[in-house]
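Here the complex is missing a single protein chain, while all its other protein chains stay put.
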Amino acid sequence: MIRKENRKKLYSGGLALGMMMTAAFGMSAAAEEIPTIRFAHQDTASSEGMQVIVDALDGYIASVADRYIVEQEVVAGDDLKTKIATDMASENLPDIMWYWGAASDAGNMIDADLLITVDEFFEASEKLSRESFKAPLWDQTTVNGKNYCLPVDNLESNWVVNKTILNELGIEMPKTYNELIAVSDQINEAGYIPLAMGCKGGNPGHWWVDQIYWQYEGAREELLDISESWNVDTENFRKALQVVSDLKEANCLPQDTIANGDWGPYWALFTEGKALFSWSWAGGIAGIGDGFEWELCDMLKVDETNADTSNLSEPYCGAGLMINKKSFEDEAKRAAIVDFVEWYCGPEFQAITFINDGVVPTLVDCDYDVSLVDPVVQEVVSRNSTREGVLTHMAAIPNASVWADYQSGLDEFIAGTMTIDEYVDYVQNSLESNRE
Amino acid sequence: MSNQKNQIGKRNRRIRYKSCAFLTVKLIILGMFAATTLVPFFWVLMSSFKTNSEIYGQPFSLPHHYQIDAFLQAWQGGGLSRSLSNSLFYCAASVVLVLLLSSTTSYRFAKIRPNKALYAFFSFGLLIPLHAVLIPLNVIYSRLGMGNTRSALIIAYAVSNLSMSIFILTAFMRNLPDELLQAAEIDGCSGLQAFVRVAFPLSKPALATAGMLAFVNCWNDLLLGMTICSKENLRTISLAVYNLRASFSDDYNVLTAGITIMIVPAVVIYTLFQEQVIQGMTAGALKG
Partner (left out) sequence: MISPRSGKSARKRHERALALAFTLPSLVLFVMFMIVPIFGALYLSFTKWSGAGAIKYIGISNYTNLLHNRDFWISFRNSVILIVLHLGFQLTSALFFSYLLYRTKPGMRFFRSVFFLPSVISATAIGVMFSLLFNADLGPINFVLHELGLHDWALPWLSNKTTALLVVSFIIIWQFIGYHVVIILAGMKAIPEEIIESAIIDGSNTVVLFFRIVYPLIKDMLQVSLIFMVTGCLKAFDHSYVMTMGGPGVSSSFLAVFMYKQAYSRQKLGLGSAAGLVILLLAFLCTRVINWMFYHKDEESVT
């Protein structure tokens, strides 16, 4: 028995050593023959629709395996940022990344000259050019006048209203925030929540707050000016925050905006039939089901403004593919990178993500079988495609640290643990201390 | 005389009743706490069979229909089958590694050449918060050309459990009777053989304890797996389950199904090695 122990020890020690050597050897061997590119993204097969998308991705990678190998590195959600941050710090940035392209997230990579501009990519690509993409989609990821991100993550959003609740309570659908406040008590007494909204890590709260802010005259210009002025403390902004306060005081929001924050929980309040109003992306709206009667509606109007909410939408196009400069300049890898990016941004894959996840194609020419598209998604997209798009602070704030503070403070403000003054001061302090 | 006997009999009976009552009360209190520890497991397991609406609407009841869709989605779509075997490999390999390293080092501290300063040095590892060293560690791996490899993760796991293992094993080995080792030496064993033939086998309980704790730590780790080794086919189960959170709706049933799948091996390992763990902690870490 003792001899066995000895043998076991040697065996496992040898095994460990062998594995290490094989791993090291394996890595170098692969690099010699055909190029390997590392692609970091956050698509996981968490639902049936996503499964189709993941299969399509895997399918393409398998089909080009004789020319180049794609290693996928997948981290879902915002923690992809953690992974990329670590990779970046250890000088191990992936070759291609699906990432958020605004200065608030990719600013440091752009400043450190780690990425190529889209124009450099277009020079090398024969299938795609700047004009291939819809023009307004470049706005949310423009940094210092240039674009480093090929937009693919275009989402359209819409408000929804629960008609069953309206009928049950015998009330007209509110069109403005004051009208909502007026019926708030009645809704709460019946056990429902007027507006399903939450805020954890800034989501989805900051989207909603900017819908309110945007309606004020001059807000648009202020927002676009932030990268120059490093200032958010404007009268319009404070007025918008006041609207939020009023709603909170009138019990229009859920009690627990933190637990109901982030993309899943607050939406569940609506899909479970517990809320009168909510807001979400097309893909989410398509998943409501038939537990109750509902319909799409315009965002609520802020009474003291002159905004026309029937002409407002809040699209998102702040993420897409970004390419590592060093990898692109590597002759051996460039062809592979171009080919893969062309496919990923190309009409075939974009049609698949549209049909299965409601991600709107960003190409001007993108054919897809309309009959395969979820009718709800189609309706949301066509409804919003001609409207003016609200921009958010996410596209305007030029620094990651400030953006993180903005979101964190917003959590507190919406949860009711910070006053308007405190929140604005908090963000201003952050702007001042991080000013470059 | 019989009166006295009666009295004693009565008193004994009273004591027995009293201790019966005490026992019942004790069992009730213990039972209540045990219930609170088991309820979350029950919730996770049951939720995996339910639809989302049921999870919100009737959280603690049994599912209407036992649907296994969530499990299938988690297993196939979430890639849990692959990451399960990955994690089993990483954890087993790192446990083997850490036990090899710490048993020899602990034996040195316990029996060969105790060295307070060096021991304190190793114990330092208990104080280090993981996130502080995450980036420097990755930089080191990158410089060594080990970024995104299995071995990098295995070594990281082993090293992060090294201090704890040395702590447990040293305490245990200190209590091993010197006479046995001396007897081995007299029989002609070298120092190494004394370790391998006598000390190592005798330390089974402590090895089980350290091994199980190390296994559980590796199994549940999220950040090391995420940063060192997020390549799809090398993913840990912790990362795979974490990735089940979707973008629009939290399909809680898929998430809880994933969590259930993740819990099972940890619980199995724990149950298997329970006895030894208890022994290890009992006999060993006594004298500190």
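Annotations for the structure displayed:
Labels A and B are assigned to the chains in the order they are written; within every chain, residues are numbered from 1.
Just so we're on the same page, contacts are C-beta pairs under 8 Å (C-beta built on N, C-alpha and C of every residue); 3 or more make two chains touch, one makes a residue touch a chain.
All of these numbers come straight from a predicted model, not from anything done at the bench.
Shown as candidates are B:Ala74, B:Cys91, B:Leu176 or B:Met262; the residue that touches the absent chain is B:Met262. Residue B:Ile29 is the one among B:Ile8, B:Ile29 or B:Ile68 that touches the chain missing from this view. Touch with the chain omitted from the figure is made, among A:Val373, A:Ala415 or A:Leu431, by A:Ala415.
The chain not displayed touches subunit B at residues 23, 26-27, 29-30, 33-34, 36-38, 40-41, 43-44, 55-56, 59-60, 101-102, 104-105, 107-108, 112-113, 118, 120, 122-133, 135-137, 139-140, 155-156, 158-160, 162, 166, 181-182, 185-186, 190-192, 195, 216, 219-220, 222, 238, 241-242, 252, 255-256, 259, 262-263, 266-267, 270-271, 274, 277-278, 281-283, 285-288. By the touch criterion stated above, the residues of subunit A touching the omitted chain are 81-82, 85-86, 88-89, 108-109, 111-114, 193, 200-201, 254-260, 265, 268-269, 272, 274, 400-401, 404-405, 408-409, 411-412, 415-418.
The criterion applied here is as follows: only the chains that are shown with their structure count from here on.
Note: centroid distance subunit A to subunit B, computed from Cα atoms, is 37 Å. Those residues of subunit B that touch subunit A in the shared complex are 52-53, 56-57, 73, 76-79, 93, 96-97, 100, 134-135, 138-139, 141-143, 145-151, 154, 196-197, 200-201, 223, 226-227, 230-232, 235, 239, 242-251, 254.
Contacts from subunit A toward subunit B in the complex involve residues 2, 5-6, 9, 12-13, 15-16, 19-20, 23-24, 27, 38, 40, 42, 44-48, 50-51, 54, 71-77, 79, 82-83, 85-87, 89-92, 263-265, 267-268, 271-272, 280-281, 283-284, 287, 291.
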